[in-house]
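Omission of a single protein chain aside, the complex is shown with its protein chains in their original locations.
Moving on, here comes chain A:
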Amino acid sequence: MTKVTMTVNGKSVSGDVAGNTLLVEFLRSDLHLTGTHVGCDTSQCGACVVHVNGAAVKSCTMFAAEAEGAEVATIEGQANADGSLNTIQQAFQDYHGLQCGFCTPGMVMSAAALLKDNPKPSEQEVRAYLQGNICRCTGYHNIVRAIMAASGQEVPAVAAE
């Protein structure tokens, strides 16, 4: 077992992990941060996307020990300080960008990484960026709409508005 220390959502945490413990396992099992999900075993689905030192990372492809000293951000730390939804989260609700919610944490974390690097992405850029995140419920339409709206761009309104 190796002792690992990192900052998760602004708090310093540490734990003893085996060499093959994945970052996602450490987050879910040791830290009980179960908002980060596991949807596949081939690093395809993106339900486990978190930020490590500001970059979007699939936490199923990284060992916990590799995150030694890193700044990790998960979905649990995304809301505003007063607990309200942040801009991206709010856009997902406003534009019905989620249904079952399982892929959602990864989608929100990917969207945040995209908008950090590219604050006004085109629709094609959003769709291309989401290649690593699979959603089975929404057909992506409202996810794309939510991300475009979160970037401050005009998008068609949701139904009956």
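Basically, a residue touches a chain if its C-beta (ideal position, glycine included) is under 8 Å from a C-beta of that chain, and two chains touch if they have at least 3 such contacts; residues count from 1.
Heads up, the rule we're going with is that contacts and distances are computed from a predicted model.
> Given the options "Branched-chain amino acid ABC transporter permease", "Fe-S cluster assembly protein SufB", "Heme exporter protein C" or "Xanthine dehydrogenase, molybdenum binding subunit apoprotein", say which is the protein name UniProt records for the missing chain.
The UniProt record for the chain left out of view names it "Xanthine dehydrogenase, molybdenum binding subunit apoprotein".
> Quick one: which of A:4, A:17 or A:33 touches the chain that's been left out?
Touching the chain that is not displayed is residue A:33.
> Could you tell me which of A:17, A:45 or A:150 touches the chain that is not displayed?
Result: among the candidates, A:45 touches the missing chain.
> Which parts of chain A face the unshown chain closely enough to count as touching?
Residues touching the hidden chain, for chain A, are 18, 28, 33-42, 44-45, 47, 74-76, 78-79, 85, 89, 92-94, 96, 98-105, 108, 123-124, 126-128, 130-131, 133-145, 155-156, 158-161.
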